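Left out: one protein chain. Kept in place: all the others.
Note that the chains take the letters A and B in the order they are written out, and that residue 1 is the start of every chain.
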Amino acid sequence: MLIPHPLLGPRDAQEFVCLGDARLIERPDPAAADAEAAFCDYVFLRDNPAGVHRELWFHEHGDRSWLVVTRDTVTHAVLGAELARDVALARVGRAP
Amino acid sequence: MTRLAGGLIDRTQTVTFTFDGTRYQGHPGDTLASALLAAGVRLMGRSFKYHRPRGVFAAGSEEPNALVELGSGARREPNSRATTVELHEGLEAHSQNRWPALSFDALAVNDLLAPFFTAGFYYKTFMWPKAFWERLYEPLIRRAAGLGRLSMQADPDAYDKGFLHCDLLVVGAGPSGLAAALTAARAGARVILAEEDFRLGGRLLAETGTLDGAPAVDWVTALEAAFADLPNLRVMRRTTVFGVFDHGVYGAVERVADHRRDPGEGVRQTLWRITARRAVLAAGATERPIAFADNDRPGIMLAGAMRAYANRWAACPVDTIAVYTNNDDGHRTAVDLLARGVQVAAVIDARAEATARGDYRVIAGGAVTGTRGRLGLSAIEVRSDRGAERIACGALGVSGGWNPNLHLASHHRGRPLWDETLQTFLPDAHGPAGLVPAGAAAGAFSTAAALSSGAAAATRALGEIGIDAAPCALPEAEAAPWRIAPVFHVPGRKRAWVDFQNEVTVKDIALAHAENMRPVEHLKRYTTLGMGTDQGKTANVTGLAVMAELTGRTIGETGTTVFRPPYTPVSLSVLGGGDTGPYFRPRRLPPTHRWAEAQGAVFVEVGQWMRAQYFPRPGETHWRQAVDREAAAVRSAVGLCDVTTLGKIDVQGADAAAFLDRLYCNTLSTLKVGRVRYGLMLREDGFAYDDGTAARFADDHYVVTTTTANAGLVYRNMEFARQCLWPELDVQIVSTTDAWAQIAVAGPKARTLLARIVDGFDLDNAAFPFMACSALTVCGGLRARLFRISFSGELAYEIAVPARYGQALMERLMARGADLGVTPYGTEALSVLRIEKGHAAGAELNGQTTAAMLGLGRMVSQKKDAIGAVMSRREGLAGDAGRLVGLRPVEDGGAVVGGAHLFAEGAARTLAGSEGWITSSCHSPHVGAAIGLGFLERGDARMGEVVVAANPLEGGSARLRVVPACFVDPEGGRLRD
Partner (left out) sequence: MRFSGFRIVAEALKGHTGWRPLWRDPEPQPAYDYVIVGGGGHGLATAYYLASRFGAARIAVLEKGWLGSGNVARNTTIIRSNYLLAGNEPFYEFSMKLWEGLEQDLNFNAMVSQRGIINLFHTDAQRDAFRRRGNAMMLAGAGARLLDADEVRRMAPFLNHDNARFPIRGGLMQPRAGTARHDGVAWGYARAAARLGVDLIQNCEVTGFRIDNGRLRGVETTRGSIAAGTVGVAVAGSSSRVMAQAGLRLPIESHVLQAFVTEGLKPTIPGVITFGAGHFYISQSDKGGLVFGGDIDGYNSYAQRGGLPVVEDVAEGGMALMPVIGRARLLRMWGGVVDMSMDGSPIIDRTPVDGLYLNGGWCYGGFKATPASGYAFAHLLATGEPHETARAYRLDRFARGYVIDERGAGAQPNLH
């Protein structure tokens, strides 16, 4: 399996560690009234789709970037990869 | 008749080999099977279940029958196909699965019992009496089953792994593969041509058809010469591409030295991971038989194999052969063998309209209904319009058509499609991305079609990646149309084998049908069809056809089972890559490793690290003596321990403090520069995760430590937090575990010793108190970091210097501390000291425990958020009443055993009633008794209570008193003074 690293080009997936669903970027607000319920969803529940899945991969044996990889869980085709930091910054309204 | 004229063997050289101890001779270019056939040997094995005599059936890796144990001693290799074993001088082979001898096998009695041994019979019996299964039935079955024997010695040979990259991988070097490789290589693409045989050419080597009017082998030879001038083409002979993996990664095994008598110092086999932008599957096709009564006698083989042995290897074991076919191809065998002087008794063609292609008898519309011969074929029984007759022959070539080798095209679960005209399965369009089937593998069966198909496939594949490939001139070749009648088996009362190796007969398939095991997966699993070492390459389609006939469905509707790697079996040695024994995993060595070795240290594996466990001295006969001495030295004088393996992470940036506050459950932002604080991390699910220290060297600079075990994981999580959760923070982190050597200097004389190496640094308790840190220089200018932290409970420091100075620092400290009684200590003493002090380590921080259980509940700040803070408040975690306690035997000399479960005295010993367990235990030199740590329900409220530690696993239990989890200096005076 090859991961198209946005900075380094195609890299063997063996260089990476997969964490799982990219929604783990979206950590809930700990101060919210329903924080415990929101964290339970965040920590434990997954869409787990058969098809397109956005997921987090860490380039552990590489440049130590966290990537958001879009991959099909049925065919394993990789549809794209971006720096997780950019995704996370966009979420808080900042430019990368 | 044995050796015929001609063939592609080197008759100028003779090779001597043995089979079952008998010496034979062959020539370079022979396989074991061809050389044995040329020597007139037809009997090469015994069948799996009935122990029937079996001979070679095929000429390639699809061979189901002729399996041998190759070699001897530690190199013995069971289940080797005689058809793919390249002959070499001194080759030694033995038949297998027979006793006492191949020609007389006592277990052949099973054949008489065959009526009882039908498909799946074992599911219906052996159930009474119950205890007999493990004691009697199963051992008997296990002894009878299996094929060859492992040597039970470690493989002595060397193996290697490598990566290759190319634009186009061509799998197979028959006509289509050669045309594809030529086309692509001429276009300048980076091409790999992989061929499982030791010679390029594929079926061209086995046929007599010409290319441009000349022998096909001439064209191949010319092409090989041309290939040598194409540096962008890598030709890999003896290389089997065994699987297609994701994103164009192909697994291949190159048999580098199997054809040599002795691999010598070199590598025997190499595992290649080939990343190919595109691939052409030109793996050819495999002939399939027609099933008829007693069709498994030695001498009966695939017609194409018989032709290959005659044409390529000049081998035919008998004078007279016959052919049974349902297609034109079978006639080629008759024509070719006749041309080489072999008698052809008859060609039995299932098609009524069949005619002869030469001077031989054709029985049109005929069928073979039976065979004769005990250890080899002597005659066949034939039925046709003109009645039944017996025809004497020593070998029978059978052709039921050809099955494309579409395995790789189906490795991503694509399902092949049935083609009624060709009477075969073809690859579907949804194979692995980038893989284009060509030639016979795609159903292009004539040589001309194969050549043009291969060239076209290469052009198409390269076009997809922007490489224009001009058509190459291809030679003129036979372009015979493919004509076949759908005949798969001859109905009859006797057994007709479909899967030779796994002994699946037409009757077995009928039984599966009768018992409603009709879906192909049930058919396969119930009868074991196609589950042998040949993976049913010659059997599966016939089996499906028989089932289709029984159910009244088409073969296409019946479908195939799932194709899975490997294409042919692959040795575990080459998959493992040769990194066995001590080389299984890298060894990480702390900076003082060599020094410790010189001290005679005993080492222990700690993850990938090798750490000094203890340093025995002359006269010490038991490890405990060394450990007790080392621990006592720390408590009374000063000890040194290399603690480099603890993870170290450098955290810098304007937001470093805010960042750490979110990672650790306690507050680190209030830490003053020059101070150290203990830090506890939770997982986001609220459980305790890892602990360590955080030292603040500047407002924007911390150095944090992790446990040895979690160093990598914590760093990964910190990067996750930095990049994914809080990317807006100004913070950078880097792991410096390997950059700094760190040595613990512990004991009441630690300050005295350190004072002798620091460069004028004030170590006075007021200037550098407990939990202070500083950058400094030592030993006359060497930059260092000093932390006044203590794992042992003594006055202690950890000093860090650049890793390359680690050993020098250790030696300097040892030299300067000799008069102080300085003593190196290892992980065992380290563990004793921390248990005495009640510090948690891996056994307590095991991922199942909470901060409160560790007695650290108050560290979880309620004033700020941090990873895990919210979830740590869930009912199940907050309500867990287990608490870390100390444990001491009530009786003098009593033991404390890690892993024992704790019970209230008098309580029933059930798992549900278990109130905790002992996590760590040791002999404490300080206490003078065994001590332990453990988790106990409401343990904090049970001080002084006597509990029972139950160890039913090893027998026995002990009464232990619950005490605080700190056995030394609970007030902490020693580490503060």
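Definition applied: a contact is a pair of C-beta atoms (placed from the backbone, for glycine too) under 8 Å apart; a residue touches a chain by one contact, two chains touch by 3 or more.
Predicted model, so just to flag it, every value in this text is computed and none were measured.
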Quick one: say which of A:A13, A:A35 or A:V68 touches the chain that got left out. A:A13
Contact with the hidden chain, among B:A101, B:A154 or B:M943, goes to B:A154
May I ask which residue of B:K130, B:H622 or B:K863 touches the chain that does not appear here? B:K130
Only one of B:E89, B:D262, B:E515 or B:E597 touches the unshown chain, namely B:E515
By the document's definition of touch, the residue of B:L422, B:L646, B:A711 or B:V897 touching the omitted chain is B:V897
Given the full complex, what residues of chain A touch the hidden partner chain? 1, 13-14, 17-21, 37, 40-41, 43-50, 53, 55, 71, 73-76
What is the set of chain B residues that contact the non-displayed chain in the whole complex? 48, 75-79, 115-116, 118, 121-128, 130, 133-134, 138, 141-143, 145-155, 161, 243, 245-246, 249, 251, 271, 273, 411-413, 507, 511, 514-517, 519, 521-522, 525-526, 528, 532-533, 535, 562, 564-566, 569-573, 575-577, 579-585, 587, 604-606, 683-687, 689, 842-843, 846-849, 871, 874-879, 897-901, 909-912, 914, 917-921, 950-954
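Basically, only the chains that are shown with their structure count from here on.
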Chain centres from averaged Cα atoms put chain A and chain B apart, in whole Å, by 28
Help me check something: in the complex, which residues belonging to chain A touch chain B? 1-2, 17, 19, 24-25, 27, 30-31, 35-36, 39-40, 42-44, 56, 58, 60, 64-66, 75-78, 83-85, 87-89, 92, 94
Can you tell me which positions in chain B touch chain A when the two form their complex? 245-249, 275, 412, 433, 684-685, 712, 716, 719-720, 723-725, 727-728, 865, 869-871, 873-874
